[in-house]
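Excluded from the complex is one protein chain; the other protein chains are retained at their positions.
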Amino acid sequence: MMHVGLEHYLAVSGALFALGLACIVLRRNALLVFMGLELNLNAANLALVAFSRYGGHAEGQVLATFIIAIAAAEVAIGLAIIVALFRRRATIVTDLLRSLKG
Amino acid sequence: MLTNGHLVWLILFAPLLAAAAIMLFTRRLPRVSAGLSIGAVVLGFVLSLKLFVAVLQGEAVVAPSVVWLDLAGWQLVWAATVDRLSALMLLVVTGVGATIHVYSLGYMRGDSGFARFFGCLALFMFSMLGIVLAANFIQMFIFWELVGVSSYLLIGFWFERPSAAEAGKKAFIVNRIGDFGFLLGILLIGALAGTFNFAELAAKWPALGLSSGVLALAAGLIFCGAVGKSAQFPLHVWLPDAMEGPTPVSALIHAATMVAAGVYMLCRVAWLLAASPEIMNLIAWTGGLTALMAALIAVAQRDIKRILAYSTLSQLGYMVMAVGLGATTEAMFHLTTHAFFKALLFLGAGSVIIALHHEQDIFKMGGLARKMPVTFVTFLIGTLALGGIWPLAGFYSKDAILLAEMDANRPLFVMALITAGLTGFYMARALIVAFLGQARDQKVAGHAHESPLVVTLPLVLLAIMSVIAGWHEEIPHFLKPDFHEHPHGVGILLGFLAIPLAGFLLAWLLYRRGPADDARLRSLLGPLYGLLENKFYVDEFYLFLVNRVQGGLAALCAGLDLVLVRGLGVGGVSGLARLAGWCVRLLQGGSLRFYLLATILGVAAFLLWIGR
Partner (left out) sequence: MTVYDAMFWFFSLALLLCGVLVLISRDAVASALFMVLGFIFLAGLYLLLEAWFLALIQILVYAGAIMVLFLFVVMLLDFREKRRWWHGNLLGWLGAPLAVAALLAALLPVLKRAGALADAPEKWFEGTLENVMTPVFTRYLLPVEVTALILLAATIGVVVLGRKETKP
């Protein structure tokens, strides 16, 4: 077995990202869709950190820091929207929320 | 000052004005409507008489004409033909028409459509007079179709009865077939000769130097029109069904005038027919065949109006046969006398029908002679006239035709003789069964009584005309001043007289005891009776043709249409649009997850593209 290197981290990152995508597409609960989104963000973070580590520069981890900060804001807003939605429509199943259809 | 020429247009348009006034203003006033219509036709009759006298005295009557269409190098003039032929025909149409109008007063009394009836009748008079006066083919075709329309309206007059509505449709559609050929013929002649005017064509047509095939085609197509309108085989099927109309209509339109329009038209274009001996032959044989076939069918009918209808067919066949043999004068002679006695017979039948409350089966009648003496006597006169008994009108006109045939065409002559015998038989049968003996159905015929004067007066007038119209052969001499009857001996005339008399005698032997039904004739004729009773199954054959052949073709077309046009053509196009719409609708379906999926796939595709 070869020594663990950049590609291993990237593979884990990709797999995590794939799980996030699957979660987005498979689940009908808006909260789970949102969680899938978080998985995607963390997969991206892992890739950035790994690049930063093996590439020998700081920018990857700097970017990851920013992502975590923005993710906090995004989660706050997103959860507030879901709560408002639930108050108004009494459901957060995305398939039932179709009033925007053209 | 009104000249005779102006009077021609007055004769033509008076009924139109009456029809328009009735339809527009007086539909709720039956008496006024009847007055308008009768006034128009009586005026027409009086003026026709004046015109007739003028023509008789040799005056050249020229009606004012109007240029109707003026195209480059080509004109269509609205004009009237006034010659001996049309003067006679005018007199017949307005004369018979006037008596039948008066008769309708009695026959249609109390009908809810009284005013409408007289409006349609006036429209018919206008159309018929238009045919008689037409100076060119276009004019004639227009009125030809107008006659068809008014005939349709009148056959289907009691349109709430499905059979009447069906009969109207049938007449119209069957006529349509003939008229299609007629129109094609008119267009062909117009294209070849460059004019539609009868007078010009008569002079020009033989000089055009056309091949015999083209001449035959033109004549044959024109003859198609006459086949439809005059109900010749194979388009004869509409006329018996047209008896669904009120009896005055049957008398006026489907016996005396309209069906004679075909014969009149053939006489009018005799120059066209004369140019093609083959078609002349065809016309003669068509007429002969129709005459014989219709007479045979009439033998086995029970409905008094249908017997008369087939008799009309048979007599029209006579006229057409005469035209085919070149004897147009004889044909017009027979047309005129036939108009009188056939109208008389129909009106007599109508009188019986009123008395019996619309019972038309002769085997439910019987013993009417004592109860309805005037009707009986006039019907007897009509029967004898139709049978061709001396000295009544039918004798002269029928013999004129038979004499003309005797040398020209022996097989047709024999057919015509057989027809004459059959005519005597079936008319005597109707007369004996309906009027003599005892009433078979007391409920129907027991309480019959004579019709009012307004009905019997026209009967008497027509009976007088049926007696005297043939005397001295005035009519053929009027039509053709140098008319000579074919030379013949008294023996031949006696022979002609003996044949219908034999028919009468046979009918007398069969029916004098007043049988309750037609069993003796049925057993005498065997299977032939069924064939005749069912009119040689021509209607059934046409039905088969339409249902199976045309229906099959239609089903095939429908199938092709469904599969090719609707399935692949329209369905394919709409299916594509629908598929595209379905795809696009997904994009706008409001499904969050689908939007996300689409975004993911789009980004992945973008990555693949830049990562090549």
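Some notes on this structure:
We call the chains A and B, going by the order they appear; numbering starts again at 1 in every chain.
Note that a contact is a pair of C-beta atoms (placed from the backbone, for glycine too) under 8 Å apart; a residue touches a chain by one contact, two chains touch by 3 or more.
Here the structure is a predicted model, which means the values were calculated and not measured.
Remark: the omitted chain is touched by one listed residue; of B:72, B:207, B:583 or B:608 this is B:608. Not every partner is drawn; the one left out touches chain B at residues 591, 593-594, 597, 600-601, 603-605, 607-608, 611. Panel shows chain A; residues 1, 3-12, 14-29, 31-32, 34-36, 38-39, 42, 45-46, 49-62, 64-66, 68-77, 79-84, 86-88, 91-93 of it touch the chain omitted from the view.
Everything below uses one rule, namely that only the chains that are shown with their structure count from here on.
In this assembly, the C-alpha centroid of chain A lies 92 Å from the C-alpha centroid of chain B. Only residues 21, 24-25, 28, 30, 33, 94-95, 97-102 of chain A touch chain B when the two sit together in their complex. Interface residues of chain B, counted against chain A in their complex, comprise 588-593, 596-597, 600.
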